[in-house]
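Heads up: the structure comes next, in structure tokens.
Heads up, one of the protein chains got dropped from this complex, but the rest are sitting where they should.
Moving on, here comes chain A:
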Amino acid sequence: MGSLFSVPIYFVIFRETTEAAVIVSVLLSFLSQVLANDNQMRNRLATQVWAGTALGLLISIAIGAAFIVVWNKYGNNLWAGSEGIWVGVFSLVAVVMITVMGMAMLRTTQIQEKWKVKLSKAMDNENQKGLGNASRRYAMFILPLITVLREGLEAIVFIGGVTFTTESKSIPLAVVVGLISGFIVGYILYRGGNRMNLHRFFTASTCLLLLLAAGLVARAVASFEAYVWGKLTNAQSDDGGTYDPRYNVWALTCCDPKNNDLGGWQLFNALFGWSNIGSIGSVVCYIAYWLIVIVALVYMKLKRRRIAKANALQASHDSSNTTSGEKHSFELEDNKVDPAVAHTNEATRAHSHVIHEDQPADLKHL
């Protein structure tokens, strides 16, 4: 290993930046897809995304610098006592956000209109204040902010731990190259998104995101367990490589993601939550996560089918009426229908209206 380039730090920064860039670039791609025709809103929300990213970076760097200064000053491992809890909590928050966002992205075509309507309402200055509204309005700001913060703090903690055993001159180059590599990956995703099959892109990126989230669940649980075990064994450092034998299902001497010499396993850990030490907790929670996702998806799908059926019926009903001057009977029809369906109906009708009129080229294949 070169003394000017720390490979483990490179991998960590690359990994963290890629994860953050993936999420940010998906957001930006999403915006440029959905709001392809609305430059003003798209730019506004894109600015939110960049602002959230930049603020997250800034805060991470500030906190990181502060911690490293304090750390080196007092020579103590401030994180050591409770790193497990920090990592675990941050990870679970990210899991929830990624999962919700990932699944929401799947309903692309309907989502497009819904988001368009929603986002335009959000941009509307007449809206009243309130936390619920504020978080909705600034979703595009908050999401990248939290993501970048989490990635950044994770990276800082790791680097903080590594600086004791790494020569300082090997850090800057590795950090910079890691950042650049991560940004490139994110950029490719962002650019490529405009020309890719929109739907397949969203499906694929959701698959990747949920895989990441599942891995995060395993890592979060492992992190909590490591914290508890560390307390039980009065461990001086929180990574002695030991584990609770009572709840262990596998313990390999190879394939350790914490072993810096083998970057491959580190990547496996980042993507799939892989660890050479598998506990009952992390395995069960990993499987449970997928079960929850499956159940949620099946439930949402069945509900949608029900709605779509009702819509199709409605559409055939409409077609037997004239499209103009029949609002009255239409409203009557509406009252018999589920309000949620009505909302979706409106969107669908507006959508079909849009399709009928505009026929954007990239939706033709649908």
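Just so we're on the same page, a residue touches a chain if its C-beta (ideal position, glycine included) is under 8 Å from a C-beta of that chain, and two chains touch if they have at least 3 such contacts; residues count from 1.
Going forward, contacts and distances are computed from a predicted model.
K.L.:
Looking at UniProt, which of "AP complex subunit sigma", "Ferroxidase", "Phenylalanine--tRNA ligase beta subunit" or "Ubiquitin carboxyl-terminal hydrolase" names the chain we cannot see?
P.N.:
The chain we cannot see is, by its UniProt record, "Ferroxidase".
K.L.:
State which residues belonging to chain A touch the missing partner chain.
P.N.:
On the chain A side, contact with the omitted chain comes from 106-109, 199, 202-203, 206-207, 210-211, 214, 232-236, 240, 242-243, 245-246, 249-254, 272, 278, 280, 283, 286-287, 290-291, 293-294, 297-298, 300-301, 305, 308, 311-312, 315-316, 318-319, 322-323, 348, 352, 355-356, 366.
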